[in-house]
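The structure is given below, and queries will be raised subsequently.
The complex appears here minus one protein chain, its other protein chains still in place.
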Amino acid sequence: MPRYITNRFMLVFLLAISLFAQSGLAQQSENPLSITVGSKNFNENYLLAEVLSQLFEHAGYTVDRNFGMSGTLIIYEALRTGEVDVYVEYTGTVAQVILNNNDNPSLEDLNAELLSQGVEMMSSIGFNNTYALTLKRDYANELGISTISELAVQPDIDMGFSIEFLNRSDGWPGLVENYGFTQQPVGMDHGLAYQAIDDGSIDVTDAYSTDGDLDRYGLLILEDNLNFFPRYFGVPLIRSELSVQARTIINSLTGRIDETRMRELNGRVLLDGKSFNEVAVEFLAEEGLVARVDNANASSTGMSVMWSNLWRNTAVHLQLTFIALSLGCAVGLPLGFAIYRSSRLSRAMLYIAGLMQTIPSIALLALFIPLFGIGQTPAIIALFLYSLLPILRSTITALLTIDPVLKRVAEALGMTRVQQLRHVLVPLALPNVLAGVKTAAIISIGTATLAAFIGAGGLGEPIVTGLALNDTSLILQGAIPAACLAILAELLFELLERVLVKPHMLVGQLPT
Amino acid sequence: MPRYITNRFMLVFLLAISLFAQSGLAQQSENPLSITVGSKNFNENYLLAEVLSQLFEHAGYTVDRNFGMSGTLIIYEALRTGEVDVYVEYTGTVAQVILNNNDNPSLEDLNAELLSQGVEMMSSIGFNNTYALTLKRDYANELGISTISELAVQPDIDMGFSIEFLNRSDGWPGLVENYGFTQQPVGMDHGLAYQAIDDGSIDVTDAYSTDGDLDRYGLLILEDNLNFFPRYFGVPLIRSELSVQARTIINSLTGRIDETRMRELNGRVLLDGKSFNEVAVEFLAEEGLVARVDNANASSTGMSVMWSNLWRNTAVHLQLTFIALSLGCAVGLPLGFAIYRSSRLSRAMLYIAGLMQTIPSIALLALFIPLFGIGQTPAIIALFLYSLLPILRSTITALLTIDPVLKRVAEALGMTRVQQLRHVLVPLALPNVLAGVKTAAIISIGTATLAAFIGAGGLGEPIVTGLALNDTSLILQGAIPAACLAILAELLFELLERVLVKPHMLVGQLPT
Amino acid sequence: MTSSCIEYEAITKSYGAKTILHGLTFSIAANLTTAIVGESGSGKSTLLQMANGLVVPEKGQVSVFSSIINSGSVTAQRLKIGYSVQGAGLFPHLSVFQNITLMATLQKWSDADIQNRYQQLMQLLELDEDLRDRYPFSLSGGQQQRVSLCRAMMLKPPLLLLDEPFSALDPVTRDIIHAEFLKLQQAETRSMVLVTHDMFEATKLAQQIIVLCDGRIEQQGSVAEIENNPASDYVQALFRAGGQGNA
Partner (left out) sequence: MTSSCIEYEAITKSYGAKTILHGLTFSIAANLTTAIVGESGSGKSTLLQMANGLVVPEKGQVSVFSSIINSGSVTAQRLKIGYSVQGAGLFPHLSVFQNITLMATLQKWSDADIQNRYQQLMQLLELDEDLRDRYPFSLSGGQQQRVSLCRAMMLKPPLLLLDEPFSALDPVTRDIIHAEFLKLQQAETRSMVLVTHDMFEATKLAQQIIVLCDGRIEQQGSVAEIENNPASDYVQALFRAGGQGNA
C-alpha cells in the first residue's frame, strides 16, 4: 500500500514535470506574411510588443514573438541581423547606447546612421519615459507645488532616492546643480521607496515617468520646468526592408500613447494583474484599432517566451540547488558520521561551518574567482558551503541522541562500524538528519538567487533584474517558481521520508 | 563541578564583553593647541587624515580624530559647523556635490562660494583619483597599447564593468560616445571584477586611479588620452579661521603624492595589512617630514573612531539577531509543540515557513514598509521569519522521535499536557531542538546584513559600504565581527546545552 | 462479595484482523490484591493499560472507582492510579530521586512529605541511599524496576496497577519485598492489580486471581478456589509449571 502510493505519486510528479517541460518549447512556424516582434525584458516593453503583435495578427500576419531579451545591445543586434523585425526602443537609448560615434546627433544624422545598419526609426508612440520626481498628489496640493523648482525651495521635505539616481549625473547631482536643492536625501532601494512614500517615511522619490506604480500610490509627477531630465520617447525600430503594409500597421500607433495613458496601461498589468495579452486586446479595442473579438485563441502564444525563460531559469535554479545540496549531503553526512563521537572535532567542524555561514555571499564569491572563475561552479560551491551547517549539525546531534542501549546491542551483535552505521545508526538518526537536510534544501533554494551575481543564471536573474527595474512582474517570475520549488522540495522529501522512515518511528498521536 | 565551570565561563565572558565595551568609548580631551581632523569612510581618506593628524601631533597639537564619517554632505556639514577643522576632499566632488548652484564654476567662484560658508580649499596634494580603465600590464604590452583610444579598436577584448560604471554617463556610455567602443561589456560586481581579471575571465575593467588593488594585480591604467574622465584631485578643505601655523603644516603635503605614490600607500594598507597609523608614520619618515620615532605611543587613539563604529555596528547586529531569534523561539517552539501531533498541521506550517524562506529579502522588506515603516522593526521581523523554518522543523521532528514508551509513561503518571511538555517532552527533545535553534542563530547572524538595506544599521553597514567602495578593510570591519558573533553564539549555546542537557543524554563514545 | 474498584464491561480489542480480547466482562475487587496470570501475549498488559486509559477498548467500557475512563477526565483519574510499566520506563534525563518524586512535586507536596515518602519507599524496596542522584542508565535491571515501582507508589494512590513489577529481582530480595508489601497492604489499605508470571508470588500477595488465556478469562476466583479447583487443564498446568507444582 505505501509502495503503491509512492509509485502513484511518482507518476503524477513525472507527468507534471514533462508537461511543464513541453509547455516551454515554443512552437515555431513559417508563413509568407510573417513578422518577428521583439521586446526587452520589462513590463512596458512587453506590453507594447504585444500590442504590435496583435495589430499584425489582425492584419493576417503570423507573428513570432521574441520577447524578454535582456539588454539593449542584444535586442538591437537581433534587429540588425534580422532575427527580429521590429521592437520598441527609447530615443535617449538610441542615441547614447546604440549609436556611439556622435556626441549629440541631429535626428537626420541618427537616421542616416541607423539606415547604414539596415534599421529605421519610426515616429514616436507619444510618451516620454524618463526620470521624474514624484510625491503624493495630496501632499503636493497641500504644499501648493507642481514643479521641481517649487519643490527645491521646500525646506522640510524628506527625500529618498535609489542609489543609482543618487549617483548618476543625470540624477540627483544634476538636479542639485540645476535646481539648487539644499535638502539632504537618503539612499534606498527603488522598490522600497514607493512603499516608504506610501507609508509617510519619505515624501519624494525618483521614478520613471510611465511607471504604473505612480497611479497606484496616488503620486504626482512634478514638472521638470527647467527641462533637466533627458528625453526617452518610445519609438518603434524596424528593419528597413519592412513592407509598406507592415509600416502602416506600425504607424497606426504613432502619437497614440502619452505618459498618462502609458502609465495607466502599465498599471493594468502591474496592479490589476492582467496579462499583457488582455491589456493589449483592451487597448486596441478602446482605441478602435481592432474590434474586441476572438480574445481566447490569441492568448497562449504571447507568453511563450516568458514561459521559456521561466522554464530555463527554473531548470538552472533547480540544477544549482540540487548539485549544491547533493554535495552538502555527500560531505556533511559522512563527515557528521565520522566525527560525532569526538565532541572536540564536532565542535571544531561546526565552528568552521558556522563561520562560512556568516561570510557575506559577495565576499565568498570574490574568494572563489581565482579558484573557480565565474559562472555556475563558484555559485554551486557557495551554496554547498552554506548548506553544510544545517546538515552537519543535525547529523551530529541526531547521532548523539540515539538510545545508547541500541548502540550497545549493535556492537554486541558483532557488526562492523560500517554495518552499525548502515543498519542501526543511520535509520534511527534519519528523521532528525532529514530535518536538517530539508532546512538546508529550502535555504539553498532561497539563496540560490546569488548565482545571478556571478553570471550563473537561475531564478535570481529575473529577481535581480526586476529589483533593478522595479518590475514586480519580473520579480514574481523569479519568486513564484522559487516558492514552487520550495514546495516541491518539501513534497519530495516527504516522499523520501515515507519510503525511508517507518511511520511508527514518528509518533505524534500515541497509538492506543 | 559543571556548575563551577559554567560560572567561570560566564565570568570570563562578561569580563570580555565589558572590556570590549570600554574600548569603544573614545576618550575626549581639550587643549589650547588642538585640532580636529575628519575623514570619510574609505581607506585612502582614512590614511590621508592620519597623515595630517600625525603632522599636527609632531607640531605639538592635540589631535581629535573624527574619522569614518559616511557621505560627503555629512562631513562637509561637520566642517561648516566647526565639528571638524580639516579633511581631504576631491575637487570633482566639491564642485558637484557641495556647491550646487553653479554649472561649471571657475576656481575663483568656487573659492568665493566656499569662503562664504567659512571654508577654504588648500592646494592639491597631487593625485587625481578618478575613474580609469585598467588591464594586466603584461597583456597591455602584448597588445602594445597604452591609451584608451588604442583599446577601443581592439576587437577581442572581454570587458567587465561595475553596474554603476555601466550606467553612469561619466562611465561606459560616455566612453562609447567619446572613444567609439564597439565591444560589448558584461556587468559584474566591482569587487569580483579584479578577481575575474586576475583569473583571465575578463581583460579590462573600471577602477579608481589610486586604487591600491591595481598594483596587487599588476594592472596598468590606460591613459585617458581624450581627457574624458572628470578630475578628482585630492585637496584639504579647512575652516577659514585656521591659524597660519596650521595652514603651513597642511601645506607641507602640497603636491607630494601623485597617483603612483597614492596607489602604493593605499596598497600598504590593503595588501600588506598595515594599519593607517603605521603607513602614515612610514610615509612621513620617507618624505623627511618627520623623523621616524615614537611609533608606539601614537598608535591606539588613531583607530578609536573605527573601534567605536565597529562596536556600535556589532551591538546593533547583536541586538537585531538576538531579538529576531528570541521571537523565532517564542513563536517556533510553542507552535511546534502545539502542532507536532497533527501531521497535516505540521506540514502546512512547514510549507508556510519554507515559502517565507524563499521570498527574496528585498521583496520581503518591501512588503513590510506599509506595515512597519523602515528601520530596525522590519529587519527584525524579516530575520524572525527566516529563523522560523529551522526552529519549527527541528522542534516538530525532535518531538516526533521521542521514545513512545516514555510519552506513554508521562501520560500514565497523570501529568497534564503542559506538565508532559515541561518535564518530559521538552527535555528529551531538547538536543535536537537546540540544533535547529543554533542553526537559526548562525543563519540570522549571517543574514542580518540585510538590515543595512533598510537603514537599520548593523554589521551589514560596513559590508554594504565596503562592497560599494570595493574597500576590503571596510568589508572586514563587518565580516570579522560577524564571524566572531557566530563563534560567540556557538559558545553561548554550548553553555546553554551544558546547563540544560545532562551529558549522558548525548552519547558519542559509549561508556564502558 | 466486596465492592469493586475496576469494572470491565464487554471489552473487545483487536489489532488489524487479530482479536486480542474477546468481549471480557469482569470486575476487580476493591481493597484487595488481584493477580492476573496467563500466557505471554494473552492481553494482560493490555487489560491493565485500559484501566488508566493508555489503551482504549474497541468495544465496551472500563470504569475505575465507578467513573468511566474516557479521555476527558482521565488525567485527574490517573493521579489516583499508580502504574508501573512492564520494563521500568524510567525517564532517562531525571535522576532516581527526580523520577520517583516528580509527580509529588507537581502536586505541590511539601518538601518534608516528599522526603519522607521517598525514604520510606527506598527502604521498602531495598534500594541503596546512594542511588539518589544516579541516572537510570547507570542502574542494574532490578534497580530500575524497583525505582519504577517507587514512582508508581509515590502518591499513595488508592489503586496500583503493577505489570510484572518483581520479574528482574533475585529471589532473596523478592522475598524480603514481598513481606514488606504484605505489611504495607495492612497499613495502607488499597486495591492492587498485579500482573505476574510467578505463581508463588501470585498466591502469596494476592487474594484474588484471574487466569487469562488467549484473550479470554479462563478462571477467576480466590486463591484457594483456583488452587483447589482449577477450571481447566491450562490452569492446572500453570500451577504445576516452573517447579512450584512439585511441592
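Order of writing sets the labels: A, B and C. Residues in every chain begin at 1.
Assume a residue touches a chain if its C-beta (ideal position, glycine included) is under 8 Å from a C-beta of that chain, and two chains touch if they have at least 3 such contacts.
A quick note: this is a predicted structure, and the numbers were derived from the prediction, not measured.
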item	value
Contact with the hidden chain (one of C:4, C:45 or C:191)	C:45
Identified contact with the non-displayed chain, of C:31, C:61 or C:167	C:167
Where the missing chain touches subunit A, by residue	405-406, 408-416, 419, 423-424, 427-428, 501-502, 504-505
Hidden partner interface residues of subunit C, rising order	15, 18, 37-42, 44-45, 86-88, 128, 130, 138-143, 146, 163-164, 167-175, 197-201, 204, 234, 237-238, 241-244, 246-247
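Keep in mind that, in the parts below, only the chains that are shown with their structure count from here on.
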item	value
Length of the line joining the C-alpha centres of subunit B and subunit C, rounded to whole Å	68
Length of the line joining the C-alpha centres of subunit A and subunit B, rounded to whole Å	26
Sequence positions of subunit B contacting 2 or more other chains	408, 411, 505
Overlap residues in subunit C, where contacts from two or more other chains coincide	54, 137
